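What you see is the complex with one protein chain gone and the rest in place.
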């Protein structure tokens, strides 16, 4: 886990590019640490006019996994789903972002054969994980459609793709790719696989159930509504076998074995 | 008095140009009336990201005299003094403004020899008044400095200028120009003058006092904090000899004779 | 159609008292105002027995997503209202609700009896909750005081009496229950929350009235909670308001138990906001189950 510099800092936008259905934001973060851990996240807001969109929001910063950290630059991949992501998606070059981070606990150092399983925008933290683990790392990605699946091009090698509408890759859910992969190379053969996954709650729930069924270790990067990102508000809790934990300081990556069925977040 | 179409409407920005210390905004208003009366005003806000500047404001629309109305286009001259004017000053081409108006009661049809006396951004409503009265209309303008005085170039003929720092025109207050003008052509000689004036409260107070001293009619375009601009909130009152009146529906132009000394607004 | 205390309205969107002067708006917008009248029932600014000038300016202060006002109920008084305003308000295409406030019981009695006798008036609202004049707040926060006032007024008119509750109370639901028991026909809430701001230059209170009342989106969540708890506490129809700026907001208040909603500060941003909110609400109603059932109970 990499510590964050204390407080928020300004990071100029270097690039804001559309990648299919998503938006890629690259910011300069010379004062931040060079080695955030995959699965850690940053709280982002714009320096100017953060807020007063539809319904007078956003007001609080928003949480984003970094998708890549290179030469003092941070990559974020985001999906425009509400006032905060909408404003961020529109940030122009020359504008600054307020950033705090890296925050939270990312993926554990991999033991065994890593299997990266992403759904939609959940691909973001898997990109830097693949950067770390090497281009040969197996990546399975599920998307709604071809437009969303363009994000797969950011990955090295040949990620396996499933889409909801069959427009690219297999016409299936990504958990089906995972099931096939586990069937093909069962945990009993060779190096034991460890699943690293991020995606929407139903997908993570399916990954959790599948991993538990097959006796495979799985680390899941969860989401929940966050106000602060550094443990201050106690707002981001998810239920675990040990009770509620704050996802921002005890996660966002949790061991699937610690989760209660159905508890992967709202 | 020209009626406003009911409700607010979107008006695309056509031009946003710096004029010295001020900003000139020109918007397209094809659905608005062609003949707003000088002294009437519009309530303006931006369509997107109105608000959440410094201190999470602006929230309400802001009042602006139109400075010119030509071929379905409205000119506004504004001074960036707070979150609302700051946001408006930054509006880019292609963005829309929300506009409501024309509102309020403007200057009366001129009787006698018109004398236009403006201070600072108060020049705005005098510009369209000169457009209406003709280029030969006498205009006296006071500004803080040469930078502000650039607005005088918008006027026809040769407006007389006074600046606080003497950088352009006479090193004086505009009320001194008015006093000289009245001394030169006293009300008793030829056509009686009528003063049409807009500017900061201390200037208007001086104009009021001078007009009253010389027995000259004066119409003053006042300002006060407005929330609605159409008489709904009762917030914009100024004291008159008849008690408080709502500046947005009973003004913004008031007859100097109706004002109480010191009552030209906060 | 919406039934509000027996009065049939073409829809559920009212204006908040004191946030729309239909007479002044008609001067600004002409008869287009009547053709496209934004509310389904018009609520007058609160009137008092004697004329009032209102509080000294400045009367307004913008807050983050809101507004503080210290207007202080300027009005022509009962006689002036009846002579000058009532005939003009009678020309509006919707039923009229007149809001009244008294500084003592005698004043209130006279206001209710006189206004209640006017054919032009469909409903009356009792403003027990203005934060900007001395009396309103105290009465409206106290269940017993509220009950006593309503009991005294109830026999004086046949017209429905709606009690406007203050949000500056420990338990608005208790006040609402007291009003119901005393014979009120409806309750409306919230009025503004007490607030204050200092002049950034002089550091003295900005508002001429020192303190004021906060309204707008900033107070919406507070209003929704109060509307919900009051709706649970009484059988009476509830008029919900406080920061409503969209059909979605209005739908939330109806879902929380309100029968009607009122739009206040949002009209300052758009004189036709009431109509927009009504239209958005109709569009939502078609998509969602019937709101007026007060689903969240």
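A, B and C label the chains in the order they appear, each numbered from 1.
In the analysis below, contacts are C-beta pairs under 8 Å (C-beta built on N, C-alpha and C of every residue); 3 or more make two chains touch, one makes a residue touch a chain.
Only a predicted model underlies this, so the values are computations on that prediction, with no experimental measurement involved.
Among the residues C:26, C:52 or C:220, only C:220 touches the chain that is left out of the figure. Although one chain is not drawn, its touching partners on subunit A can still be listed: residues 3-8, 45, 51, 55-61, 98, 100, 103-104, 224-239, 243-244, 246, 249, 266. Counting over the whole complex, subunit C has residues 61, 63-66, 68, 141-142, 168-171, 193-198, 200, 203-205, 211, 214, 216-222, 224-226, 228, 243, 248, 251-252, 255-256, 288, 295-296 touching the chain that is not drawn.
By our rule, only the chains that are shown with their structure count from here on.
Centroid distances from subunit B, each centroid being the mean of CA atoms, peak for A.
Core chain by CA centroid proximity to the global CA centroid: C. Centroids built from CA atoms put subunit B at 54 Å from subunit A. Taking each chain's centre as the average of its CA atoms, subunit A and subunit C sit 47 Å apart. Centre to centre, using the average C-alpha position, subunit B and subunit C are separated by 35 Å.
Residue positions of subunit B touching 2 or more other chains, listed in rising order: 51, 56, 59.
In subunit C, the residues that reach two or more other chains under the touch definition are 65, 217.
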